[in-house]
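Here the complex is missing one protein chain, while the rest keep their positions.
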Amino acid sequence: MTERVREILSWYAGNSPGVLSNLARMLNHGTLAGTGKMVILPVDQGFEHGPARSFAPNPPGYDPHYHFELGLEAGCNAYAAPLGFLEAGAADFAGEIPLILKLNNSDSLLSEGDPCPAVTGSVGDALRLGCSAVGFTIYPGSGMRNDMLEEIRSISEEAKAVGIPTVIWSYPRGGAITKDGETAIDVVAYAAQIACQLGAHIVKVKPPTSFLEQDAAKKVYEAERIPIEKLSDRVKHVVQSSFNGRRIVIFSGGAKGSDDKIFDEVRGIRDGGGFGSIIGRNSFQRPREEALKFLSTVMGIYRGDIP
Amino acid sequence: MTERVREILSWYAGNSPGVLSNLARMLNHGTLAGTGKMVILPVDQGFEHGPARSFAPNPPGYDPHYHFELGLEAGCNAYAAPLGFLEAGAADFAGEIPLILKLNNSDSLLSEGDPCPAVTGSVGDALRLGCSAVGFTIYPGSGMRNDMLEEIRSISEEAKAVGIPTVIWSYPRGGAITKDGETAIDVVAYAAQIACQLGAHIVKVKPPTSFLEQDAAKKVYEAERIPIEKLSDRVKHVVQSSFNGRRIVIFSGGAKGSDDKIFDEVRGIRDGGGFGSIIGRNSFQRPREEALKFLSTVMGIYRGDIP
Amino acid sequence: MTERVREILSWYAGNSPGVLSNLARMLNHGTLAGTGKMVILPVDQGFEHGPARSFAPNPPGYDPHYHFELGLEAGCNAYAAPLGFLEAGAADFAGEIPLILKLNNSDSLLSEGDPCPAVTGSVGDALRLGCSAVGFTIYPGSGMRNDMLEEIRSISEEAKAVGIPTVIWSYPRGGAITKDGETAIDVVAYAAQIACQLGAHIVKVKPPTSFLEQDAAKKVYEAERIPIEKLSDRVKHVVQSSFNGRRIVIFSGGAKGSDDKIFDEVRGIRDGGGFGSIIGRNSFQRPREEALKFLSTVMGIYRGDIP
Amino acid sequence: MTERVREILSWYAGNSPGVLSNLARMLNHGTLAGTGKMVILPVDQGFEHGPARSFAPNPPGYDPHYHFELGLEAGCNAYAAPLGFLEAGAADFAGEIPLILKLNNSDSLLSEGDPCPAVTGSVGDALRLGCSAVGFTIYPGSGMRNDMLEEIRSISEEAKAVGIPTVIWSYPRGGAITKDGETAIDVVAYAAQIACQLGAHIVKVKPPTSFLEQDAAKKVYEAERIPIEKLSDRVKHVVQSSFNGRRIVIFSGGAKGSDDKIFDEVRGIRDGGGFGSIIGRNSFQRPREEALKFLSTVMGIYRGDIP
Partner (left out) sequence: MTERVREILSWYAGNSPGVLSNLARMLNHGTLAGTGKMVILPVDQGFEHGPARSFAPNPPGYDPHYHFELGLEAGCNAYAAPLGFLEAGAADFAGEIPLILKLNNSDSLLSEGDPCPAVTGSVGDALRLGCSAVGFTIYPGSGMRNDMLEEIRSISEEAKAVGIPTVIWSYPRGGAITKDGETAIDVVAYAAQIACQLGAHIVKVKPPTSFLEQDAAKKVYEAERIPIEKLSDRVKHVVQSSFNGRRIVIFSGGAKGSDDKIFDEVRGIRDGGGFGSIIGRNSFQRPREEALKFLSTVMGIYRGDIP
């Protein structure tokens, strides 16, 4: 147990030994073990975008075992997926890599102005499958947000009672928020704050842009001269907005893009004090060897081996 | 226990012995026992279309005992029906044929833009009636889809806890999907994926056409040159979309059609690696002897006795 | 225990001895005891139409005891009423006549396009009051139908677990169904089928007319030349649609009409193989002596003493 | 225990000794003890109309203790109020006067076309506070009526199981009912019937006018020549509509009016066989001594000491 991991766990004082153990399990697994940084492999795109859009670019990805193996070989801290994908491999790979059961999911056969994912798994499922955490998406800004917030409230309380930490994907969207606003720095920082206030152990947000969405917030950012020009500054602000760094906040990898652009983004996250990345499509939509190399670079940046 | 059945069961590692036993019971019953192929007799049309439209063409079908006998004599792997039909024969035919209790149903006295079946049975009912599985319909694309997904989530968790596998009928429909889109290959593959991600043990979809419904999917099918011209190719793609073949996926028989057309369809399913058919109206809407002969041909094609 | 009652009970094989005993209790009570025919006295009009419209024509009917006495003296198989009416006499008449607790009710102070009764009693109430069955109304065709179907699903499961049979009043109505369609033969047969599929032990429908409501059904009735001209033929078809006669199906008596018309209707029900009548307003809205005479004639027709 | 109280309790045969004891407690308390008549003090106006509109005319009424004392000194059979008001005195006045916990309440900060009160207390609260009954308001005619009916169904079943009787305030209102219709004789009689059918032990309605609201009812009132000209006749009809007098039905006192008018109304209730009054604003919105004198007159009329 490194000093850094002990320090991180100290922020979660008051949580049960079960919750702390599972947090430690994720922090101490894989290439980044003990560094306090995390790279998580999430594969819910089959549900969210459909199988061909997700896996045709790299067909071995149709097979649920592929992702367990990829996460394991790449040295990811954890592998996150919906119920079906985990059920299809949790026994075969039992104990090999920490698992995060994603408890709600949306599909893209229908899109609604006020989106709300369906709850598709339970804390009981997470226990049954030997998971180290549960994941849950909220859409602040959606007219359905109260449903999501109340679902995660209940799930989170149940999870804490059985030693399972909660990871909240906090993605503002819905009628009240513009497309640019979804990644605006004020909105992303707010999304992180909401997830923390809901009792999340780990928060996932999108890398923020320098756009400011809400007038009332804009005034404050300008008046207080909060630096938001560089990504590292914005990440720093999001970390600050996550209880002054007392909660682990990680950033999504987004759609497939050029590697250099992603590596730069990872540098920005690292330099701003972010805790890591959760990278799906950029990992599993390319051949395995390329993916391993790609993830190795990402982790190298987080370790500091790569500047 | 054949090697093939052992192989299929191995995909369900992590499931309880009860669930595995019930899967084995269905795979090892009837004409196709041990082959890994399945032909299931479903009779929910009385509920879905009304009694006369369902049974007047072959009046013995009004009697619930008829269908137990038909499934049994024809050597089907299982017989699936709503609560009432199973209650009216489960004691009389106890232990003679695996039963699937269909837990939700729609009627056609009212049709709605965002359809949602009513839940009409429970896991407790399935246990009481000695069933080997529960069945549930979801309509991805309907504005009510979250209700269905959350119902099956709960049912499925309860069923797994008592050793009952789940069969999901995944039929996209609703305002967001065109009539042609309901059987489009991208949509059917997506429907299969959703059912698998929900933790279904067996997935039922409609035989897909080569139509492509969603623009975002179309781009990928074309860019990745996914073969979808022949039914066997499309079935192969659906099987791939069902966790790369790690989940049993079967295909509905559709409305009454010419026998040759259906046999060709069955050949396509077989050649594409599909696991079988679930054939209602084409079975029970013709005289018993004809139905037996018809089903015998279907099974012969799946066994490979008939090319 | 007559052969006929034994035969009827045999259709319910698989039900608990408690459910079978309560069915037998109703079949073996009163003037028609042992014949397999039933005449039930239902008095929910106070709730459905208000007290004056229901009881002013025969003021003793304001008193809940009156109906217990009427059902008892007339030799009805059972007396059905909402919670309040049964509570007001169940102790005074304990064990004297089988009771059916009507578990949902509508009033006519407000009428809605998609009607749904309020649930006003429970299985626990039925047990507390010593009832032999619970009754429940569904409105297939109403946009609220799923609520009703899911309520009765739950109630029915609970009732079966404690030995209480279920009687379903299946009355199609709502925006999707025309006024004539509510008693159309295709719709009534469908309504009976739905009730049976929901697991009802006894089904109550309205006497059907020869009107055909739905185009898809009309085609089949005409193609298969299903006889629907005479009431007895239509009743036969409804009985057939009730699991080929394996479920008890009875017919409502409707608004107050001329006695001869009603007796003819009863003859049609009898000749078509219907199991009996449930006659409210025509019983309790006339003086007691007249009512007894009227019901005696109805039962005579069912017994065959009166041609 | 007087003969009259024994007679009234006999109508509730089948209820538990606990329920009967609490009914007896109310019937045997205060000035009207043993007469079978009741005058209840209700104070929910603070919630329904706000504090100043309720208590400014007689400021001691701001204090919850005032109403316990008023009910006690005036010799009322019971004191009815929402949770907060009872909690603020139930310990101080324990055992001194029977209490009725009003379990749902509306405020007048918002008025809706289809009104529905909020549930603000529970049967558990009633037990904790030593209450003799629970009270509940329904608005037949409101589009939300099913919610209210199903709430009281559940509350009433729970209350009966722990020996607590139910008082239903049955006030038709909502889009389907005109302002005059709210107190129309046909509507009030119907409201009383509904409350009785729901299993209420005591029913509270408004004093009815001779207006007839519904056409279908009007025909019957005219055809059957039901007398509705005098208040005593209308009360008689409401009593008849309350299970022919087998349920206690009491009448609200309405807004503050001239004393003579109220005393005349009480005479009408008495002469029609009504069981009493529930008088709030006319009691607590005047100085204590005046209120005591006023209530003394009301009770005198019911006792017959005052003609």
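A, B, C and D label the chains in the order they appear, each numbered from 1.
FYI, contacts are C-beta pairs under 8 Å (C-beta built on N, C-alpha and C of every residue); 3 or more make two chains touch, one makes a residue touch a chain.
Here the structure is a predicted model, which is why all the values come from computation and not from measurement.
The residue from D:Phe47, D:Tyr79 or D:Phe294 that touches the chain not shown here is D:Phe47. In the complete complex, the hidden chain is touched by one of A:Gly34, A:Gly163 or A:Gly199, namely A:Gly199.
Residue A:Pro140 is the one among A:Pro64, A:Pro140, A:Pro207 or A:Gly253 that touches the chain not shown. The chain not shown here is touched by just one of D:Ile8, D:Ala90 or D:Ile248, and that residue is D:Ala90.
Seen across the whole complex, the unshown chain contacts chain D at 46-47, 49-53, 56-57, 59, 62-64, 82-85, 87-88, 90-92, 105, 107-112, 116-122, 124-125, 129.
Residues of chain A that touch the chain left out of view are 11, 13-15, 140-143, 145-146, 149-150, 153, 157, 172, 174-177, 186-187, 189-190, 192-194, 196-200, 214, 216-217, 220-221, 224, 226, 237, 240-241, 243-244, 246-247.
Keep in mind that, in the parts below, only the chains that are shown with their structure count from here on.
Chain D has its Cα centroid 58 Å from the Cα centroid of chain A. Residue numbers of chain D whose C-beta contacts span two or more other chains: none are found.
If each chain is drawn as a node and touching chains are joined, the picture is a simple open line.
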